[in-house]
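Left out: one protein chain. Kept in place: all the others.
The chains carry the letters A and B, assigned in the order they are written, with residues numbered from 1 in each.
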Amino acid sequence: MATTTIQPVERENYLNKEYGVGSWLFTTDHKRIALLYLISITFFFFIGGFFALLIRLELLTPASDLVQPDTYNKLFTMHGMVMVFFFLIPSIPAVLGNFLVPMMIGAKDLAFPRINLLSWYLYIIGGVMMLHCMLTGGVDTGWTFYTPFSTAFSNTKVVEAGLAIFVAGFSSILTGLNFVVTIHRMRAPGMTWSRLPLFIWAHYATSIIQILGTPVIAITLVLVVAERTLHLGIFDPKLGGDPLLFQHLFWFYSHPAVYIMILPSMGVVTEIIACFARKRIFGYSFVAFSSIAIAVFGFLVWAHHMFVAGISIYAALVFSILSYAVAVPSAVKVFNWTATLYKGSIHYDAPMLYAFGFIGLFTMGGLTGLFLAALGIDVHVTDTYFVIAHFHYIMVGGALMGYLGGLHFWWPKISGRLYPEGWARLAALIVFLGFNLTFFPQFVLGYLGMPRRYADYSHMPEFQVLNVLSTAGATVLGVGYLLPMLYFLWSMRYGKPAPDNPWKAAGLEWMTSSPPTTFNFEQEPIVTWEAYNYDELDTGHKQEVKVVG
Amino acid sequence: MSDSTVVGLHDEEQHHPELLHHFAEPQQQRDAASLGMWIFLATEVMFFGGLFCAYLIYRRMYFGDFGAASKSIDATLGATNTAVLICSSLTVVLAVWAAQTALRKLLIGSLVITMLLGMVFLGIKAKEYKDKFEEHHVPGASFSFDHVPIPGHPGQYANPRHAEIFFSLYFIMTGLHALHMIIGLGLFAWLLFMAWKGRFTPEYHTPIEIGGLYWHFVDIVWIYLFPLLYLIDRHP
Partner (left out) sequence: MFDNFPLWPERASTAAGNVDALFIFLLIVSGLMTLLIFTALVYFAARYRHRRGVLAEQIEGSTPLELTWSVIPFFVFMAIFAWGAAVYFKGRTPPRDSTEVYVVAKQWMWKLEHAEGQREINELHVPVGRDVKLIMTSQDVIHSFFVPAFRMKQDVVPGRYTVAWFHATKAGTYHLFCAEYCGTQHSGMIGSIVVMEPSQFEAWMNGGTTGPLSVSGEKIFAELGCVTCHRGDAQGRGPNLQGIFGKPVQLENGRTVTADENYIRESILDPGAKIVSGFKPVMPTFQGLVSEEQLNALVAYVKSLSHSLATPTGTAAATAQDNSKAPGSAPGSQVQ
């Protein structure tokens, strides 16, 4: 008689509660919506990544021989638009935030579950519009849409791209709104503000920016679309308008936007470090308030993108000094994370490797921000590869690594499966090495003077070696990103079933089943402990918590 | 912040029919809805804010030209509209009070009058737009604004291109406002329907309250728009 292994009956959870496309497309469960986002943003990530690959391939040789300059211009534009608006801005909040915020505070769902679903639909509509735009000719204005080129000169689908981003922007606004109300009103009894995981503080700060900043780019894009279709002159000097007004309005959102992209990632890293060092974060209140400080100060520095645009030198002074002010809370976080490792008990699982990578790369990227904030230096390096390297260090070396780290950390909770740890560590290493090889040479290229958005550098063949290095790195990086895609998918079918708390991590989300049930908690939790109570988790009792100094 | 509300287990909840499952109790649901609407209004402030910012900047740059353009829009119609909206905010407040005090007829009546006033507003706006169209003040190919004197500066005439910027902003700002009014009318139609069906009680009338908040916001935007667009540089 053939032996059969008895499969344990799978408990009911949010994944198997209902089947069918309708149960997913009309869900109001924040966890299912998070997965809907996961699939959509991964799709757009690979589209944006594909454009990046083409860009790097083109730049292997000085001449514009792979694609025509017009095509290249569309490639970098759409790479930027897709990556910023359809990947980075939603990524952590829409995937990890949606999944975890209610659970971390002990709630059954977000405050407005149907609005959460609406957010996803708006994202999809915006995404479809953007796809259509790309498939029917694309747009070549740069993701920054500078006027009067975008309003009066470009022959591409500026209006469609602008409207796509406008729609996606409302997705972002509604997510932020949902998080703020949820965090204010849905915390479980005993979950005071000072007991909140720092992931929540980070998402709260991010949500403030989403709420207050995104409407400004929305109206700016409305003006661009109106100007372009109705031939108005709001930004066109030939008709009495001022092109710099566009820049101010654009950057008023787009600078805080970069904090939307990085703050959640900082929240993820904080959770990971506490767990894998087995101790509470050093300086909880400082880390919490630094998130808020970054959000607030982030609104005051936008014209540091305009130091050579034609603003007065006095305005430049003000924005430069404020840009240094916003660097302080970021530095404080790095110091706090590092200090947390002191006298910790450190494990090197994949999430922790991503967290280490984040700290290193974010430090480098952030330090190069100091270069850019220095007026005298910015004049030379702005609009060159130095800036490109700077923001990729933060966005890719920082935000994306944090996102990947978070995906790994919470994967057992989200999917009920364990990912293969060996492959994950390998992928983390490949990403780290590939990333540095791709982007470090770009700092050198930038200082040498290679301008950005150049399809062709045949007049400057001396730039080729560095470009080749960068492209080589990009291929390695691409492999590093493909691997998690593959093994996460693999794990959904073949991965080991995950226990409820494989990492013995602190946090209410780990007190649910893996995967959680639809309503998260059997009973509403009543919180009587501080955040990051790793002493209790590891020893069963409270330890004395030291305060140094 | 509702920090320490004592909440019982799921089975013990009083299942108010309007209580959504993820809320522990009706007060929490009310608070969430209210906070949500306030935050949404904050986003609307930022949305209109970009336009106000652009307007104020150009107003300062092209003071005389904007003055001439502003003079050509009808301040009487604008003032009438302001009065109409303020009255409609009064009827909205009445509606909320009626809901709180279970006066169904007053609630329905107030909602109806609010909507009527909103329609009057839109009607007057339509007349204004029609006038502008006939005077060729709509930006675009048929725009013309020649030889219009700058108020207070005899002998000087407005630069048509700068005046066109005024009108671009005028139409976009008032158009966006009118769009919000139309959406408000839709919202109130739905509230009216629900009120007529008896869905609102003193314990549950959140939609009326937050709908009212929205309407007040649209009113306030107009209260800023009106003087900025219609009343600048007016001389007795």
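Definition applied: a residue touches a chain if its C-beta (ideal position, glycine included) is under 8 Å from a C-beta of that chain, and two chains touch if they have at least 3 such contacts.
Computed from a predicted structure; not experimentally measured.
Colleague: In the intact complex, which of the depicted chains does the undisplayed chain touch?
Modeller: When the full complex is considered, the omitted chain touches A, B.
Colleague: Based on the whole complex, identify which of A:Ala315, A:Met485 or A:Ile526 touches the chain you can't see.
Modeller: A:Ala315
Colleague: For the chain that's not shown, point to the residue among A:Gly49, A:Gly97, A:Gly241 or A:Gly434 touching it.
Modeller: For the chain that is not drawn, the touching residue is A:Gly241.
Colleague: For the chain not shown, which residue from A:Phe43, A:Trp193, A:Phe286 or A:Phe519 touches it across the whole complex?
Modeller: A:Phe286
Colleague: Any idea which of A:Leu426, A:Val444 or A:Met511 touches the chain not displayed?
Modeller: A:Val444
Colleague: Which residue, A:Phe26, A:Tyr121, A:Phe153 or A:Trp529, contacts the hidden chain when the whole complex is considered?
Modeller: A:Phe153
Colleague: Tell me which residue among A:Asn16, A:Thr136, A:Thr229 or A:Thr338 touches the hidden chain in the full complex.
Modeller: Of these options, the touching residue for the absent chain is A:Thr338.
Colleague: For subunit A, which positions touch the chain that isn't shown here?
Modeller: 64, 69-70, 73, 140-142, 146, 148-149, 153-154, 237-238, 240-245, 248, 277-280, 282-286, 307-317, 320-321, 324-325, 327-328, 331-332, 334-336, 338-339, 341-348, 356, 359-360, 363-364, 367-368, 370-371, 373-380, 382-384, 444, 447-449, 451-457, 459-462, 464-466, 534-535, 538-539, 543-549
Colleague: In terms of residues, what is the contact footprint of the unshown chain on subunit B?
Modeller: Considering the whole complex, subunit B reaches the absent chain at 57-58, 60-62, 64, 153, 155-157, 159.
Note that only the chains that are shown with their structure count from here on.
Colleague: What's the distance between the Cα centroids of subunit A and subunit B, rounded to whole Å?
Modeller: 35
Colleague: Give every residue of subunit B touching subunit A within the complex, in rising order.
Modeller: Against subunit A, subunit B makes touches at 1-7, 9-10, 21-24, 28, 31-32, 35-36, 39-40, 42-44, 46-51, 53-54, 57, 61-62, 139-141, 159, 161-162, 164-165, 168-169, 172, 176.
Colleague: Which residues of subunit A touch subunit B in the complex?
Modeller: The contact residues of subunit A facing subunit B are 107-113, 115, 173, 177-178, 180-182, 184-187, 189-190, 192-193, 211-216, 218-220, 222-223, 226-227, 230-234, 239-242, 245, 249, 252, 519, 523-524.
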